[in-house]
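The structure appears below as structure tokens.
Note that one protein chain is taken out, while the other chains of the complex remain in position.
The block that comes next holds chain A.
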Amino acid sequence: MSLAWLVILPFAGSLCAAFVPSHARNAAAWLAGTVAVACIALGIQFYPQIAEGEVVRATFQWAPAVGLDFKLRMDGFAWLFAMLVTVMGALVILYARYYMAAQDPVPRFFSFFLAFMGAMLGVVLSGNLIQLVVFWELTSLTSFMLIAYWYHRSDARRGARMALTVTATGGLCLLAGMLILGRIVGSYDLDVVLASGNLVRAHSWYLPALILIALGALTKSAQFPFHFWLPHAMAAPTPVSVYLHSATMVKAGVFLLVRLWPVLAGTEAWFWIIGSAGLFSLVLGAYAAIFQQDMKGVLAYSTISHLGLITLLLGLNSTLALIAAIFHIMNHATFKASLFMAAGMVDHETGTRDLSRLSGLYRAMPITATLAVVGAASMAGVPLFNGFLSKEMFFAETTFVSGNVITRIGLPTMAVIWGTFSVAYSLRFILQVFFGPAAKDLPKKPHEPPRWMLLPSGLLVTACLVVGMFPATIEPYLDIASRSVLGPGIPFHSLAVWHGLNLPLIMSLLAMAGGVALYRALGKYQQGTAVVPLINRFDGQSIFQFLLKKLESFAGTLTRCLSTERLQVQLLLLICAVFASALIPFSNGGLPAGNQPVAPVHPAFALMWLVGGACAIGAATQAKYHRLAALSLSGGAGLATCMTFAWFSSPDLALTQLIVEVVTLVLLLLGLRWLPPRYKSVDDKVVPLQTRLRARTRRLRDMALALVAGASLSALSYAVLTRQAGEGISNFFLENSLPLAGGSNVVNVILVDFRGFDTLGEITVLGIVALTVFALLRRFRPAPESMGLPVQQQVQDAQIPGWTPDPRALLPEGPMMLPGVLVQLLLPISGMVAVFFLLRGHNEPGGGFVGGLIVATAVILQYLVGGTAWAESRTRIFPQYWISAGLLCAAGAGLSAWLVSRPFLSAMAWHARLPVIGEVHLSTVLLFDLGVFLLVIGATVLILVALAHQSRRGHRKPATAHEEPEAAVPAATPRVAEITADLAQPHPISHAWAPAPAPKEG
């Protein structure tokens, strides 16, 4: 169980740190430090078991259906890595506390930092391939956040994006590779996978799996040719570079290679893929490091080079090389982290990391200088430092490689060349920064950093020295780790400073002499230039940018080829697709013969549809130039539909259709006010002949399509109506409506009881639509042509000159006074009718939908008759409250079932005998229908009133005081104008139709 804590603790800490106030630097640091120390303690507690060679496991059910468990697994190697992650984490947290400036939002940093630590521990302890990939991608995401921590800097954003693109793409490859690997083995369990190396290597899918997994590992470890993201990631705060880019994240790639070494290594393909990537990174990284001007740049390229060393060692297919690789993972983490810390301290105290500006710092910062010298000596592989030991092992391995002459001679030569380069850049790093004449024009006056900031670096440097001089101290840990990867029979190896005068030592001496010579020879050339000779043109970054640009333009082309932005084409395709799908059932055998008797045509029904059909066709022909006529005609068709519902025994539908018809008509009429008219004569003059011809052909095509669509849907309907209905679920509802739900109106019972969840969803959609309409209208800019008063209103105003109606009058003045009396009388009556329909809905036609629409109609009548100004001066309806009350009511009715441990939306009824009133039957279904009722009122009224209110905004000319600046804002920045207008209006939602800023002209 406690193994899980090792992963849970950092994530929990991350969550806590996220809630620490952003200026509480110490609190966040204490929190993070405590978590890291607790993790270290947890890790140490496992040591006795691990030292015995045991594997600690913890398994939790994850997705048992597909055979996946969440499994944590700690063997010696995982333990060593987990200790590396936690100990380095603790040191870096201490360092970061002093590195980060007080004005930085430090808790955010620690929150991401701990999340990264958790993800890294997850990778290390994963006992399952899929789970490993999940944590792997988490490290990519958290490292993105950490690199972009100073997101106001464009280099940080760019570097973070590049790192994420490269490593996350690699992560996807890794996922594919792991899936193949899991498929080969037949299990994703790491224990099973590790035990089936021979099976995997012999499998025909071995190579694809190897390539994909290698892509994942090499991108993560910044190996050639994916190394270019690492130098750009140096835009991160230095503690991030210390932790991610020296000790942990970049090591995840080599960690994976070691982890899967028993499964994947030992083949030619492994040697060539992993070995060559390592060799290229080794030499090119060291070569490029010589010419960097940024201290962190030197270290970044050096990291690429050292990771290349580890990768190359792993690629050599030799068990001794594997031990050397594990050893170097540890050594590199210690000296590189201390060097990054030193670079950070120099940056922190002098304000620059530029090698050409820094000089002679040892006078001002003697302790920092000493620490850096030890780190750099270890990096260069000087004897008595830990870097020397693993370098010797590497040199020894290169001389043992069998194969043709090129590898036998070439590999040791390359190793010596690498050694030369690393000595050269380490020398330059130290001599340039800390020795020579004191630098003059530094941004800050240098002095020693705080003691606590020096401590982590000091501890690391001590470790370098102890391991370098007394290698026996590290021996048992290295032994445990190697044994857990290689099994019990690991080859003999000895860590010692002195192996006698052998070939590796001669190679070391050669490299050192060469490095000093190279440093002297380059001398002046390196000053003031960051150009890397020879390979400068092969810049990974520019290739990356080029590829990204190509990818973008390719995606754009593909989108243009595969889709269209033209709505007409889309709709045409949609209709054709519907046709095609309707034809599929006919393809096998067609319809059975009609078996239903056909009822004789009733003349009244035929006449009604003669009118209805004429109305529909009329609406189709008139919709372009005569919108009002089209609207009325479409209403005619709607009424015929409504009558049809009533005719064929569907009173509920008829009622609803009728009221919706009214409400839709009012809605569209309100909208027509803002749609400038089209004039046929103008159109004919403007449009050139050719376009008209094209339009004519298109009309013919659409006409044909419409005819075919109409005819086929007619035929289909007729075919269905003349055939027996299949056995459906309807009988269930008819039979059970009364006994189970206690309602005799089956349609209503289906809506509010049997299928109540659907209705809940539906009213939610309705509420959302209403709010969307309201939101869209708040920033509504009508067409300029429709800004003025409509002609009819102008005529009316001209008839009574100088008459302005008083919005506060008891009744609307002028010709609408009598209708005004009527609609005011109508309001309470309609309310009563609505409640009547609501209450009887369960047993008779009616229900919440109908009732709500009736109230909404009565409200909008007030607007129609009295005018918007008059209606708004006396109503305060707040439809948004009705919407929320309705939703709460309906959801509450559903939730109340939980009180008696029944499923959501189960109906419950109470029978009670009250004094005076007598027997009362109450049901949550009524509450639900009440919710529907309230919501329909709110949504409909909100939509209609928001639209009606526009007429008041339109008349206001933009002349009031606070709108002056808005008008002055140039047209190019409409966003700013909108935001300021938003700010100027304090309470947007509570006054649905309060005066909003007048629409802008143009």
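Operating definition for what follows: contacts are C-beta pairs under 8 Å (C-beta built on N, C-alpha and C of every residue); 3 or more make two chains touch, one makes a residue touch a chain; residues count from 1.
We adopt the following convention: contacts and distances are computed from a predicted model.
**Student:** Out of "Multicomponent K+:H+ antiporter subunit C", "Small GTP-binding protein", "Amino acid ABC transporter, permease protein" or "Molybdopterin synthase sulfur carrier subunit", which one is the UniProt protein name for the chain not included here?
**Tutor:** "Multicomponent K+:H+ antiporter subunit C"
**Student:** Using the document's definition of touch, tell me which of A:460, A:927 or A:947 contacts the absent chain.
**Tutor:** A:947
**Student:** Where the complex has a chain not shown, which of A:21, A:523, A:710 or A:892 is the residue touching it?
**Tutor:** Checking the options A:21, A:523, A:710 or A:892, the one contacting the hidden chain is A:710.
**Student:** Among A:367, A:522, A:773 or A:877, choose the residue that contacts the chain missing from this document, as touch is defined above.
**Tutor:** A:773
**Student:** Which is it among A:499, A:602, A:874 or A:902 that touches the chain not included here?
**Tutor:** Once the missing chain is taken into account, the touching residue is A:602.
**Student:** Of the residues listed, A:447, A:678 or A:921, which one is in contact with the missing chain?
**Tutor:** A:678
**Student:** In terms of residues, what is the contact footprint of the unshown chain on chain A?
**Tutor:** Output for chain A: 565-568, 571-572, 575, 596, 598-602, 605-606, 609, 612-613, 616-617, 619-620, 623-624, 627, 630-631, 634, 637-638, 640-641, 644-645, 647-653, 656-657, 660, 663-664, 667-668, 671, 674-676, 678, 702-703, 705-707, 709-711, 713-715, 717-718, 720-722, 725, 728-731, 733-735, 737-738, 744-747, 750-751, 755, 758-759, 762, 765-766, 769-770, 772-773, 776-777, 780-784, 843-845, 849, 936, 939-940, 943, 947, 999.
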